[in-house]
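What you see is the complex with one protein chain gone and the rest in place.
Labels run A and B following the written order; every chain starts at residue 1.
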Amino acid sequence: MLQTWLPYILAGIAVGGQYALIAIGYTMVYGILRLINFAHGDVFMWSGLIMVYLITVLPLWVSVILVIIFAIVLGTTIEKVAYRPLRSAPRMSIMISAIGVSYLLQNFALYITGGLTKTYPEIGFLQKTIKIGSATTKMVTVITPVLTIVLVFLLVMLIKHTKIGMAMRAVSRDFETSSLMGIDINRVITVTFVIGCGLAAIGSVLYFSNYTGINPMSGAMPGLKAFVAAVFGGIGSVPGAVVGAFVIGICENLIKGAGWTTFSDAFTFVLLIVILMVKPTGLFGEKNIDKV
Amino acid sequence: METTLNKKTKSVLSVAAIALFLVFVYLGDIMISPGSSWKMLITVIEKGSIYALVAASMNLLNGFTGLFSLGQAGFMLIGAYTYAIFTIPAASHDAVYQYFEGGAIKWSIVEALEGSLGVFGHYLGMLIPMLGAGLLVAVIAFLIGIPVLRLKSDYLAIATLGFAEILRAFFQWNTLGPVTNGSNVLRKYTTYGNAIFPVLISMLCIAIILLLINSTYGRAFRAIRDDEIAAEAMGINLFKHKEISFVISSFFAGISGALLAMFQTTINATPFNTVMTYEILLIVVIGGIGSITGSVIGAFLFTAASEWWLRGLDAGRWLGISASFMRPGFRKVVFAVLIMLIVLFYSRGIMGDKEFSWDRFISGLKNLPANLKAWPSRRKAKAAAKREARAANAAARSRAKEAKASNEARKASGEALFTPLEVSDTVIVFDKEGK
Partner (left out) sequence: MDNREVVLRLSDITMQFGGVVAVDNLNLVVHKNEIVGLIGPNGAGKTTAFNCITGVYEPTNGSVEINGKVVIENHPQGKMKEAYKGRNAGKYTKAITMLPDKVTKLGVARTFQNIRLFKGMTVLENVMVAMHMNQTESVFGATFRSKKARTEEAAMRAEAEELLRKVELFENRNDLATSLPYGKQRHLEIARALATHPSILLLDEPAAGMNPQESDDLMKFIGRIRDEFDLSILMIEHHMQVIMGICEHIYVLNYGGQIADGTPAEIQANPAVIEAYLGGDE
């Protein structure tokens, strides 16, 4: 019994970790700006794409670092150019701007790649096979959850114990008041994007090394799933997003294991609908009372 | 200055304009030879009118009810498939469903009605599956709406976007192959003969949307958009009215899907993805959120630009400029940049939230020369205002810097500036212990 399911569970944990790294970006940005950053999945896709180009001329570790830097620069630029000017505009405008950015990033990728699927480079040590119990799996399966947990732990420490973390918590609680209290809102938001995009870039290295190819639409589905994970965990909550991502990753792979591959994606959205019906604030979310 | 025409004159003008347009489309489609570059105009009108309908339906939700829905492509997909599946002639089934032994449905509504009713039956046979497509989509939207419309609008965006993605997978599922043809294209279904068909249907549907918006229900929708809490306090059942708007919007998205299927002559689920929804949304934005006229204008501009005016950007030659970076895909990049510029600097779109009116049109024409003349001085005034604002900003920045410096000094002298928050006081927290 376990023997047949173990590989799927392992794969699920790995994918879950990758979703978690993307989901953190969504949940933090939503927590602070109340914005669904539709472009986040495309930043993730672009990180993968840049890796494809960089690895041809640079050694692996340099490429990975450059990819992370690239994602951070891209993410913060998007925030500066497309979100910051609209901060006082109606909330729908800023979401539309996010969609516009997503559209631009996808079309630009389409132009660069010529619409072709690019082969993602093989990263030697991630692909190494190892045995866990009865199952044989790749190194990436083991590294992902461990790395995810370590990064999340560091992030939580940052949020809890540093000054900028405190500022982030304050801003997520009350945007207006915290700016009146002398917190540099722009800096907090920039840091949020830096963290979110950096983690998404790391996630992209782990995620795409599982797949052979990458194309301009590769970011859409993992992005959506990561967002659902964030909603599932209670949007605004980092640990919630991580738990949500693991749940989605594991369930999705179990469904694949049961032979229902077509519906492994659909499951995510069924889960979304169910959680919204049962507990709209998500697993760890707090009830927000609108002032009247 | 203000020119007001009487109601009768306006109606006559409107009817005349519409009739003229329809005649132009009808004759244009017949008379312009397929090779001519002006044929492109007819194609743009066809496709533009289909997009105008779906954009108007999205505007009903986003612009008039304040619901941020992103399921339009998914709903079009259902509409397109429903129409196509029921109008493939019996004789073509074997060829179309070649991998599924001729498919499960062996008949066509068009043929069934043509047999007994002739030409009238032919068109009835097209209208019935089209209406059926709309109704099916409406029912599905109703079901999605039950859990999702009770929540904040953000969740609606994600749920509808996700639902559209599921649909694509579902329609390409091999098990459903005998009906949907799996991942293969559907083709050979009945399409229209003249471009006037989609134009007329779209016009009719958009007219219905306009009537709805100007009815008491439309007023309730706009109240919800402006202020949900106040609307509810005025006795408007939020859920019920959101459902109504969502279902009707989806119905028309389904119809436009059916029209798109006819326009394309073959369909496949793949292109009905998020990009398509984004494009529809961007049309609404270009035209102006909250203006149906805007959506129509936006749709025509969008189609004209992407199908016609910017084509050269993909082919390496545009407006006499040729460059090697103009290769396939470049058009869409330019396009996306243009749209971002509109979103950022011209967010009201072409029409804002105003609709077309003859009065405004005529006074606009009359004032055009004066406005043109005044343009340079207006621009100068604008630039001056901008300079002033920039100076004020700089002053504010320097003040902020001073304040910061004084804060730093106070901090250095050991004064507490604000009391730290409790860990448990926050939304972003790791554990909930102690809560």
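Everything below uses one rule, namely that contacts are C-beta pairs under 8 Å (C-beta built on N, C-alpha and C of every residue); 3 or more make two chains touch, one makes a residue touch a chain.
These numbers were taken from a predicted model, which means no experiment stands behind them.
Trainee: Looking at B:Gly290, B:Gly329 or B:Gly349, which residue reaches the missing chain?
Mentor: B:Gly290
Trainee: Of the listed residues B:Asp227, B:Asp359, B:Glu388 or B:Glu402, which contacts the missing chain in the full complex?
Mentor: B:Asp227
Trainee: In the complete assembly, which of B:Leu5, B:Val185 or B:Ile208 touches the absent chain?
Mentor: Residue touching the absent chain, from the options given: B:Ile208.
Trainee: Write down which of B:Thr216, B:Ser377 or B:Ser413 is the residue touching the left-out chain.
Mentor: B:Thr216
Trainee: Spell out the interface residues on chain B facing the chain that's missing from view.
Mentor: So the residues of chain B touching the missing chain come out as 208, 211-212, 215-217, 219-220, 222-223, 225-227, 229-238, 244, 248, 290, 353.
As a convention for this text, only the chains that are shown with their structure count from here on.
Trainee: On a C-alpha centroid basis, what's the spacing between chain A and chain B, in Å?
Mentor: Measuring from centre to centre gives 28 Å for this pair.
Trainee: Can you name the residues of chain A that touch chain B in the complex?
Mentor: Those residues of chain A that touch chain B are 28, 31, 34, 36, 81-82, 85-86, 89, 92-93, 95-97, 99-104, 106-108, 110-112, 114-115, 156, 159-160, 166, 168-170, 172-173, 181-182, 217, 220-221, 224, 227-228, 231, 236-239, 262-263, 265-266, 268-269, 272-273, 276-277, 280, 284, 286, 290, 292.
Trainee: So in the complex, the part of chain B that touches chain A is made up of which residues?
Mentor: Per the touch definition, chain B meets chain A at residues 62, 66, 68, 144, 147-148, 151, 154-155, 157-159, 161-163, 165-166, 169-170, 172-173, 175, 229, 273-275, 278-279, 281-282, 285, 289, 327-330, 332-333, 335-337, 339-340, 343-344, 347, 407, 417-418, 420-421, 423, 425-432.
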